[in-house]
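Structure first, then comments.
A single protein chain has been omitted from the complex, and every remaining protein chain is retained in its original position.
Every chain is named by a letter (A and B) in the order it is written, and numbering of its residues begins at 1.
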Amino acid sequence: MNTNPMDAVSGAEPTAAPTWRQETLTQRVTGFFLRDRRAMVGMILLVVMLFAAFVGPRLVPYEPDQPNVRNRFAAPSWSHWMGTDRSGRDLLSRVLAGASISFRVAIGAALLALLIGAPLGAVTSYIGGLVDDVTQRCMDAIIAFPARLLAIVLVVLMGPSVVSLWFAIAFSSIPRYARIIRGSVLDQKEREYVEAAHAIGEGRLAILFLYILPNVLPPLAVQVTLDFASAVTVEASLSFLGLGLVPPTISWGGLLNDAQQWLEEAPWLAIFPGAALALTVLSFVLIGDAIRDHLDPRTRRRGGMR
Amino acid sequence: MIRYTLLRALQMIPTVLLVTVAVFVLIIIIPGDPVLSMLGYYADDVTAVPHEIYDRMFRELRLDRPIPIQYLYWLGDALQGDFGKSVVFRVPVIDVVVSRVPATLYLGTASLLIAIAVAVPFGVWAAVKNDTWVDHLASGFVLFGVAVPGFWFGMIVILVFAIYLGWLPSIGYVAPQEDFLRFLKHLIMPATVLGLDVAANILRFQRTDFLDQLHQDYVRTARAKGLPGQLVIWKHVLKNSLIATVTVVGLNTARLLGGSTVIETLFSYPGLSRLLIEAIYARDFPVIQAVVLWMVVLVVVVNFFVDLIYAYLNPRIRYATA
Partner (left out) sequence: MKLRKRCHFVSMFLIGVWLVAVAAAAIGTPATGVAASKPEAWEQRQGGILTIGSSKDMNTKHPFTRVTSVDEFIKMMMWEPITMYDLAGNLHGILAESWEPNADASEWTFKLRRGVKFHNGAEMTSADWIWCYNYILNPANGAYANTVLSDNIAKVEAVDPYTVKFKMVGPRALFPHVLSSIQNGTIVPKNSLGGKVGEIEGNPPPGTGPFQFVNWTPGTQVEFKRFDDYWDGTPYLEGLRFRIITNKAARQNALRAGDVNMADRLRPSFAERVKKGRITGIKTRAVGGAGFRQLYFNTKGKWTSDKRVREAFILSLDREATVEEGFLGVGDPLPLAVPPDSDWLRAGTANLPSYERDVKRARQLLKEAGYNGEPLSLNMTLGQEVALGEAIVRQAAQAGLNIKMAPVESTIFYERLGKGDFSLLMSSGRFRGEPGLEETINYVCEKGKVRRSRTGYCNPDMDALISSYPTASDRAERVKIYGKIVKAVFADEMMQYGIGWSNNRNFGWRDKVKDWQRGPGQEYRNALGGLHRTWIEK
């Protein structure tokens, strides 16, 4: 990844930083992605995967569930780039179909965790007292559960569907959001401008939304990005274990579950869906790490891969 | 230190209690008739069960009591190691669980050793050779470990070492007392896959912490005093970042002792996690309860010890809390 063409850009404009204040948000974000090689690579990967997930299925000549019993276990070739599976179905079409499911589950789960966790953390910490204590203990209990274990148990209770996967995966991330917000609220609550707002008679909720939330948006953004990554993995693990989405719904985990049965006959069945999965996770991790380091001055460095 | 220990131990109690409630609630909200399954009937035989037998079992399972009372009974039994009978196997749950503990412990210990053996020297080396190819290799390794799911990596490893090269058995477990060499051969692949995953995790924390330390005041002071860079790194930074290493190793220990569901499944390894998955397939809820409780309590307890070690190594913490 050293041959990044954007090296020249970031190298040529080392003086960009001081002029930040005059830039618009869009410019800042674009600038960040152009400047940080990790973010750049991650973004390109992500765009490719998103394109594959949402446009790809329309470009391939085969339906993902169309069998062709005369062409079982065909190795990758020009007509089937990723080969075919036990029923002679085109693996490329199936990996693409799996991509859109993966993104739907991951995005849904991460946003759901954000939408539950953030308000919960904000409200309880702002109220404080017993409510806060009880919530904190509940959050501790949730954190004590290994994330994947919790997701497994929940998905079994709710039955296999996209919506229950959202809840099952989101549940274990809720405390993380609540904590980010809580830390920030407790920190900001004492600040002068909040006290000032109190003084001029602003309501509690107004203070929360107008003054506190804007300050916690960046760490939330990091958390959401990293949650996309973990949600993609957890969904794949669940479906790999046969507990997530069941056939005929196509998911990467399900494809890998099937592939495991035919590892010797058709290794390509394992290689391609796994690679797609790994690249997707990688794209989110690269972006998330880059944003985090960018926001955290202690670990911020001259840019480039770490 | 004693004060801190007690305080921290007290904090653990509500968490554990909440966890037991959650685990108990599992059996209340699941569909299915525990009486029928305990009697060894499938649910399609419901009409075949005589009433008096059904009622007797209903009372024996204390299902006629209010739910909070049921919980207290259950908790009391659980504290004595009695989790009831497995629905599938109709033997005490504790026997089933205990029979799977050694396999998971061996796998957990082996992968932890591999993880430490890889991560710690690699981390130190990368830190010393800050910003060289070693450092970049470490970054790449971390990214690889985070992005590549263990079960996929495991499949590739099986493909290469078991199927193409035929060097190692792809699945299963042999008890060490039975045949030690075969025990090792079966252990090496799952332990390596799991170990590398954990190694990446450790390395990731280590590096973040290391970079953190580099920017601390004392490092700047040391540098300003004219100490050579390498010496500063060896003497101060690494020593301090060891605290972070201990923490992250501790956290991963809890995870490894509970077993990894996907790895144990992929390698058909008869450990606790595999038991959990089998119990889930069969909706064997007493077993699920016991395994989940074991895993969660393990996390809580290990975290407690990690905190103690952390506090011991870093006095500021224990004074702040006390």
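Criterion: contacts are C-beta pairs under 8 Å (C-beta built on N, C-alpha and C of every residue); 3 or more make two chains touch, one makes a residue touch a chain.
What you are looking at is a predicted structure, and each value in this text was computed from that prediction instead of being measured.
The omitted chain makes contact with just one of the residues B:73, B:281 or B:305: B:281. Set against the missing chain, the residues B:15, B:86, B:213 or B:303 yield one that touches it, B:86. When the missing chain is restored to the complex, the residue among B:7, B:21 or B:53 that touches it is B:53. Along chain B, the points of touch with the absent chain fall at residues 31-33, 37-50, 52-53, 57, 85-91, 95-96, 99-100, 162-163, 169-172, 174, 182, 268, 270, 274-275, 278, 281-284.
Chain A meets the missing chain through residues 65, 67, 69, 72, 86-87, 242, 246-248, 258, 260-265.
Here is the rule we go by: only the chains that are shown with their structure count from here on.
Chain A and chain B have CA centres that are 23 Å apart.
Residues of chain B touching chain A in their complex: 14-15, 18-19, 22, 26, 29-30, 136, 139, 143, 146-149, 151-152, 155-156, 158-159, 163, 207-208, 211-212, 215, 255, 258, 261-262, 265-266, 276-277, 280-281, 283, 288, 292, 295-296, 299-300, 303.
Here chain A touches chain B in the complex through residues 137-138, 140-141, 144-146, 148-149, 152-153, 156-157, 229, 233, 236-237, 240-243, 256, 259-260, 263-264, 267, 270-271, 274, 277-279, 281-282, 285-286, 298-299, 301, 305-306, going by the rule given at the top.
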